[in-house]
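Then we have subunit A:
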Amino acid sequence: YVNEPTGGTVTLGFNVPQTGPYADEGADELRAYELAVEHLNGGGDGGMLNTFSSKALQGNGIMGKKVQFVTGDTQTKSDAARASAKSMIEKDGAIMITGGSSSGVAVAVQGLCQEAGVIFMAGLTHSNDTTGKDKKANGFRHFFNAYMSGAALAPVLAARYGKDRKAYHLTADYTWGWTQEESIKAATEALGWETINAVKTPLAATDFSSYIAPVLNSGADVLILNHYGGNMVNSLTNAVQFGLREKMVNGKQFEIVVPLYSRLMAKGAGANVKGILGSTNWHWSLQDEGSKAFVKSFGTKYGFPPSQAAHTCYCQAVLYADAVQRAGSFNPCAVEEALTGGDSSLPGISSAANKGFLFDGLGNGQTLYRGADHQCFKDVLVVRGKENPTSEFDLLEVVEVTPAAQVWYEPDHPMFAGGELGTCNPGA
Partner candidate 1 sequence: MGILEVKNVNKNFGGLKALSDVNLSVRENSVHAIIGPNGAGKSTLLNCLVGKLIPDTGSVMFDGQSVLGRKPYEINQMGISRVFQTPEIFGDLTVLENMMIPIFARRDGAFRMHAYESVARERGILEQAEHVLEDMKMADKRHMHAASMSRGDKRRLEIGMCLSQEPRLLLLDEPTAGMARADTNNTIDLLKQIKEERDITIAIIEHDMHVVFSLADRITVLAQGTPLVEDDPQNIKGNPKVREAYLGESA
Partner candidate 2 sequence: MLGLNKKDTTLLLVVAVLTLFAPFILNPFPTDSAMAQFNAGYPDLMQRFIIFGIFAIGFNILFGLTGYLSFGHAAFLGVGSYSAVWIFKLFTYNVIPAITLSVVIAAIFSLIIGFVSLRRSGIYFSILTLAFAQMSFALAYSVLSNPKFNLTNGETGLQVYADDPQWFHRDSLPDLPHLFGLSMNSTYTLDVGAWRFDFNAGYYLCAVILMIVFFLAIRIFRSPFGMMLRAVKSNQQRMNYTGLNTRPYTLAAFVISGMYAGLAGGLMAAMDPLAGAERMQWTASGEVVLMAILGGAGTLIGPVLGAGFIKYFENIFSKINDTVLHSWFSFLPDGIEDFMVFIVHPFIGKGWHLTLGLLFMLVVVFLPGGLVEGGQRIARLLKGKKKTPPSDGEDHHPKKPPHVAE
Partner candidate 3 sequence: MNVKPDFSKNANHAETAPAFLSVWDMHAYYGESYIVQGVNFNVHEGEILALLGRNGAGKTSTLRAIARIGSPLVTHGEIWLDHQPLHNMASHEAASLGLGLVPEDRRIIPGLTVEENLQLAQIAPPIGWSIERLYELFPRLGERRKQEGVTLSGGEQQMLAIARALARDLKLLLLDEPYEGLAPVIVDEIEKTLRIIKEQGMTTIIVEQNAVRALQLADRAIILDTGSIVFDGTAAEVLGNADLRSEYLAI
């Protein structure tokens, strides 16, 4: 297979956005990877290796080989990300590529890794397509997805805001935005909400006033912002500016929902996030052992708590290492088998697809790496912007931990249909 490690070391490729709007998120991912490498090589306090349910890893690298890494800049562009990944594969002999902060990039790099015959461990990617129509045998996603966000959020929204609501969607006009809108719309409509309008906003938009202004007299009483990153910060800021949150419509308090939250972006939106509901993959305030261990070792090293992007990247690095160790080989096909080929299943879900590698101790409780599409199933957090933050990191509070069973879907769910996983490609 391609790039088989021969010496005493093994090289991993960390491909994250280092320039462009997601550079800070990328920097946090990189910190997590460095921490993971340190832990894998037996340094530091071991972090989540101590709480991880699989005990295969010894703290002596992977299969006794010291872990080295190379880094690259995706620039949040498919082309640049692929160029960077290629150089890691062709020049540096990386056996696995991981990272990224957007779905477009994740799908593009995943496709490349499939062709080149290396493993791709996706970083932050939330689009349904990554493990839906664009899924690949060599690619794996730990992060949750748009469908899960919808499934987790909808009951909470219904409980808090009632079942008789009229929603207005603003959606970033690209694939992630569409799957996000589709997912949340389906979930809320199933609860009885009515969708008044769903408006696409250009990706390049920096000011959303002309999209926000008509919301108030459209008859809607909830605004759902299917935006991420800078788009989300600006659209939320604009919405608050227009005074939407103080208004009463249809005799109800007007509400805003941000289906996908990240702490870094919440920071950008500042006081505007207060009281606004959304979902995240993970949050540092979780009190399970794994999360606590991770926050401690990350916080001690860098002086602030990790973001969800950092968490998912750390997990992916550890999960990969563990899979290699268990498989006893770096061969991508062996790794795939170890990572998702198992027969264990999540409790409480009766489905033929409930099959894969089950683990615990990496935050989010019991988690299944599902064999059918290489998607992780685990608890999803519903969070809300905190009213009285005590520090600059303390912006979100967990409202509810939605159990994995509630966000479960079948691999052939229409929102994920179309693609084929194919077979693993070990390269040369």
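Quick note on selection: all candidates are chains of the complex that A comes from, given by their letters.
As a working rule, a residue touches a chain if its C-beta (ideal position, glycine included) is under 8 Å from a C-beta of that chain, and two chains touch if they have at least 3 such contacts; residues count from 1.
The structure displayed is predicted, hence computed values, not measured ones.
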In-complex contact partner of subunit A, selected from candidates 1, 2 or 3: 2
Subunit A to candidate 2 touching residues, read off their complex: 18-19, 23, 26-27, 30, 34, 69-73, 77-80, 82-84, 86-87, 90-91, 102-104, 107-108, 111-112, 115-116, 129, 134, 173-176, 178, 200, 202-204, 419-420, 422
